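Here's the structure, in structure tokens; my notes come after.
Here the complex is missing one protein chain, while the rest keep their positions.
Residue numbering begins at 1 within each chain, and the chains themselves are lettered A, B and C in the order written.
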Amino acid sequence: MIARKEIAWCPGCGNFPIRDVLESVLKELPVPANKVVLTSGIGQAAKMPHYLEVNYFNGLHGRALPLAVGIKLARPDLTVIAYSGDGCNYGEGGNHFIHTIRRRLDITILTSNNQVYGLTKGQSSPTTDREVKNLLDPQGNENIPLNPVSLAITMGAPFVARGFAGEKDHLKSVIREAILFKGTALVDILQPCVSFNRINTYGWYRERVYKVDKPAENRYEALKLADAWNTKIPIGVLFQDDSARSRELKTLCGKSITKEAVEQMVCTKCVMMR
Amino acid sequence: MIARKEIAWCPGCGNFPIRDVLESVLKELPVPANKVVLTSGIGQAAKMPHYLEVNYFNGLHGRALPLAVGIKLARPDLTVIAYSGDGCNYGEGGNHFIHTIRRRLDITILTSNNQVYGLTKGQSSPTTDREVKNLLDPQGNENIPLNPVSLAITMGAPFVARGFAGEKDHLKSVIREAILFKGTALVDILQPCVSFNRINTYGWYRERVYKVDKPAENRYEALKLADAWNTKIPIGVLFQDDSARSRELKTLCGKSITKEAVEQMVCTKCVMMR
Amino acid sequence: MEWSVLVGGEAGQGMFSVELELSELLSKLHYHFFATKNYMSRIRGGHNFHMVRIAEDPVHALSGEPWNMVIALDSETEQYHKTDLSASGVFLSPGQVKEMEQVARERFGGVTATNTMLVGLILAAIGCPQDKFSGIAGIASNPDHLSAGFEFARRWGLAGRCPIEPKAPTHCKFDGNQALALGALLGGCQFMAGYPMTPATSIMHYISTVALDHPVHFEQAEDEISAVNMALGASYAGLRSLVATSGGGFALMQEGISLAGMTETPLIVIVAQRPGPATGLPTRTEQGDLNFVLHAGHGEFPRAIYAPGSLHEAMILARKSFHVADGCQTPIFILTDQYLADSVQMMVEEIPSEIIRREYGSFDSSYSRYRLTASGLSPLACPGAGDALVRVDSDEHDEEGKITEDLSLRTRMVEKRMKKSDFLKKETVMPTFTGDPVSDVIVINWGSNKLIVEEAVRRIAGGGVRTGALHFSQVYPLTQDMVKPFNLKGKRIISVENNATGQFAGLLKRELGISVDHQILKYNGECFTVKELSQILRKYLS
Partner (left out) sequence: MEWSVLVGGEAGQGMFSVELELSELLSKLHYHFFATKNYMSRIRGGHNFHMVRIAEDPVHALSGEPWNMVIALDSETEQYHKTDLSASGVFLSPGQVKEMEQVARERFGGVTATNTMLVGLILAAIGCPQDKFSGIAGIASNPDHLSAGFEFARRWGLAGRCPIEPKAPTHCKFDGNQALALGALLGGCQFMAGYPMTPATSIMHYISTVALDHPVHFEQAEDEISAVNMALGASYAGLRSLVATSGGGFALMQEGISLAGMTETPLIVIVAQRPGPATGLPTRTEQGDLNFVLHAGHGEFPRAIYAPGSLHEAMILARKSFHVADGCQTPIFILTDQYLADSVQMMVEEIPSEIIRREYGSFDSSYSRYRLTASGLSPLACPGAGDALVRVDSDEHDEEGKITEDLSLRTRMVEKRMKKSDFLKKETVMPTFTGDPVSDVIVINWGSNKLIVEEAVRRIAGGGVRTGALHFSQVYPLTQDMVKPFNLKGKRIISVENNATGQFAGLLKRELGISVDHQILKYNGECFTVKELSQILRKYLS
């Protein structure tokens, strides 16, 4: 058990309920605990693995996803979950986000989306709303906020959901489904940051979130649903494509190449390609 | 004038007609020639600026866009066009692609999309179709192809078009409109690579492309339109939002900060943020 | 006379505000002081402490002597720091702070007033007359809160405990990042792109604040790769441009650095070091990236690296770097660290009033960006200014900036680029020597250790061995001319570095053939204190 005071988050941080949810999801997963690996980047959210009893690779800012891809490719037998913040997964790691989805691997991407760079003290993240000001942007955010859910759907993710740290039971079922889904799954989790985000607070979200009963009919409907933000924010599984097949992977670990492979190599022709 | 034999492309390459189009668009632009800057990355397409009479910054693989952003922010008076290949703009430079669109700048992004890494001899690019084989992927491409047009629309680009190297007049009008549009514009140009792409040939495209008369009604319709690929491929301006406003920029070049600015600095309080 | 205070507690308890407000007032009141901090990579909780050394003479380092005052906002501070209190020192217990909070709540409607009250209490302790504040314009602190702090000081018998005269001839105070930002603006910097990273982020803050209403732009990039390329774009387009980051972010800029070298695009890169590898200790200090910066970017091209040793050097070198980058058309680096970035000090030296600017010639259509010249330098033009087309290329190129595979031209272009380092020689920043002019022992150091080493060397002076300190604020290039005046032959050389492998000592060996006799290295994430360093030095000297 991790003592609450060992946790480096601010009191009241939205990451606490998410951690609780994750702890109980992992405990109840039909997978032995030692077969689950979390990867994470750097940020407040990315500290998550330290506060769970789990294998983890806490890597670099923005790089939770390629680590997860490498682990999954190497070890299809492991349940692989990438955990990070919005800055990490969509900002610094944006290229990995779009291309990891394209790889059709059975991994789960979870984001604590607090619409801010928490650990570095409150700068705009890719999901920060328009006109929000902070110490690096005294004029107010000029950029179009990135919608992670729409982006994931557009890139072809077969399971795309939104959760809210203030709805623990709901979040738990969404995360559980995401992990059990056979294919790339995203859960973007609305996570109030009590220290730096004075706009998108628990109250702000509570007034807006509502649960969708079932995923949208098709991608275009899902995109419409995903776009809703200012007054009503749908949470739940917004898109799910059960017909999508994830990539077949072979077992590598514990195997070894044979002499034939080496001989094949010796006979391989040189190629006209560097 | 650039002599044809100075050009390092293969005879028959789809980049030749694009170059011709670009040359005449630039010539006819209501902007003095010395006020146009092309940026590019690395690849066959990225050699484009060398073959035009224009200012250019031919930078690194994947980095045409941040160069363009820096130039535009520094010099709002310049017409800024970023030119590169599909690998450059959507692969190595994918993160810049999604975030550059978010910045709401008046720049034009042009891509020679040959669905292959040409310069490095034929590997899969992000837009390569499923199951295509090559020397680095003897098993066939497992990834979901990236649709640049859908991605740009999802990220909020106000002008999104597709062109075809085999339709020069049409391409010319699309590129011209894109450059004159006040806001971030993408033209993804279908460009046959006669050396490495034996599938998506001139003939293949010719059988499929058709011109759309006018942009789709709204984003969702545009996304539907953009998705069409295997049998019918729409070319033209697929999405256009004339109500979108691009960011206001101030004049910097030739100006200088004043002593007051320095004094302001001297009196600025230290901050609780590193 | 001096008075050193430590204020400790959990992140978020207000110690940061106490330090900020105290340093704000101390500077306005013309006190000499040095303030720095020791904080964790978290927003709330944990254990942070802030250290302020107030003195009658200029101070620019932690003395390392027992504290004159420890203010414990929590029991951990009591536990860790009370033992370090001087015999006559004042300890303010968490209970006492609670008492003050009680008053803050009752009288001022909230506990945050305690911060200012603590500032008042400290000022009272150093004998600052309470009526002084009314005379000072723009004191932001609430005078009532300050007074309440004075009251507590009197109640607890602390008022005037250690009277210190305010003797600073100025009221200018900066932290290291602010000095760099100021220097950059004085150097004509008009563009900065960046991605937040401790301990470099506040440089972006200072620039973006000025950008609000001056012809300067700050753009927050999606990542550091973008930041460096944006800055190169802006520099190409005509603006002096800057990026700042720390090791991990700088790692991502490597290809862009190489691009600056190849395209000969001027660029200033500030690397604020923190302990690595990887994420390491994000809020602590180290000098572990000298070699990394020295060899950043693939391929070969000239560069200079400055490592300022004081606020004034930070400002002057940041300013100068823009001149040198433009002059040499190459990337120039400024290497600092969390210690310098996070230390707040008085700056008594004058601030240059002239802003230096980039000048362009005017060119016609015969312009060639990479014209081959004897100096290796080709005239710089910016697009759209005249008929000249400005063509730059990351491939090997000809004089016009067109891609080439002519291998003899390649050779000439390599030599052209390398030749430009002659310009750097003309601009050499000499190392500074302090201490006994006829020393037997020379303590070599670089970057932020300067003023710590100088005070340590002063402290051991007269101990039998004649000792001097030689500080390099230009760490590359190193030339024999830079060391000749100091006649190092036959002397014992001791180096001091905040890293585990003695990177600068290695560089001295490689570049100048100088062998260091002893290395003093520290790599736990903290700076040296004067006491610690002078003790180690004494051991080597006896």
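The definition used in the following text is that contacts are C-beta pairs under 8 Å (C-beta built on N, C-alpha and C of every residue); 3 or more make two chains touch, one makes a residue touch a chain.
None of these values were measured; they are calculated from a predicted model.
Asks: Mind giving the shown chains that are in contact with the missing chain?
Replies: Per the touch rule above, the missing chain touches A, B, C.
Asks: Of the residues C:174, C:250 or C:472, I need the one that contacts the missing chain.
Replies: In the complete complex, the chain left out is touched by residue C:250.
Asks: Among C:155, C:509 or C:539, which one touches the chain that has been omitted from the display?
Replies: C:509
Asks: Pick from C:57, C:106, C:364 or C:405: which residue touches the chain that isn't shown?
Replies: From the options C:57, C:106, C:364 or C:405, the contact with the absent chain belongs to C:405.
Asks: Footprint of the hidden chain on chain C, which residues?
Replies: The missing chain touches chain C at positions 40-41, 46, 225, 246-248, 250-252, 254-255, 257-259, 261-263, 275-282, 284, 286, 288-289, 291-292, 294-301, 394-396, 405, 407-408, 410-411, 414-415, 418, 499-501, 506-507, 509-510, 513, 515, 523-526.
Asks: With the missing chain put back, which residues of chain B would touch it? List them for me.
Replies: So the residues of chain B touching the missing chain come out as 5, 8-11, 42, 44, 60-62, 91-92, 94, 117-121, 123-124, 126, 135-139, 195-196.
Asks: By the contact criterion defined above, which parts of chain A meet the unshown chain? Give residue numbers in ascending order.
Replies: 8, 32, 34-35, 37, 39, 42, 47, 49-50, 53-60, 63, 65-75, 77-78, 95-96, 98-99, 250-253, 255-259, 261-262, 264-266, 268-274
One rule holds in what follows: only the chains that are shown with their structure count from here on.
Asks: Which whole number of Å gives the spacing of the CA centres of chain B and chain C?
Replies: The answer is 40 Å.
Asks: Between chain A and chain B, what's the gap in Å when you average each chain's C-alpha atoms?
Replies: 29
Asks: Quick one: chain A and chain C, Cα centre-to-centre, how many Å?
Replies: Spacing between the chain centres: roughly 37 Å.
Asks: In chain A, what residues contact two or more other chains?
Replies: Residues 91, 94, 120-121, 126, 135 of chain A each touch two or more of the other chains.
Asks: Name the residues of chain C that each touch 2 or more other chains.
Replies: Touching at least two other chains: 198, 201, 205, 209, 222-223.
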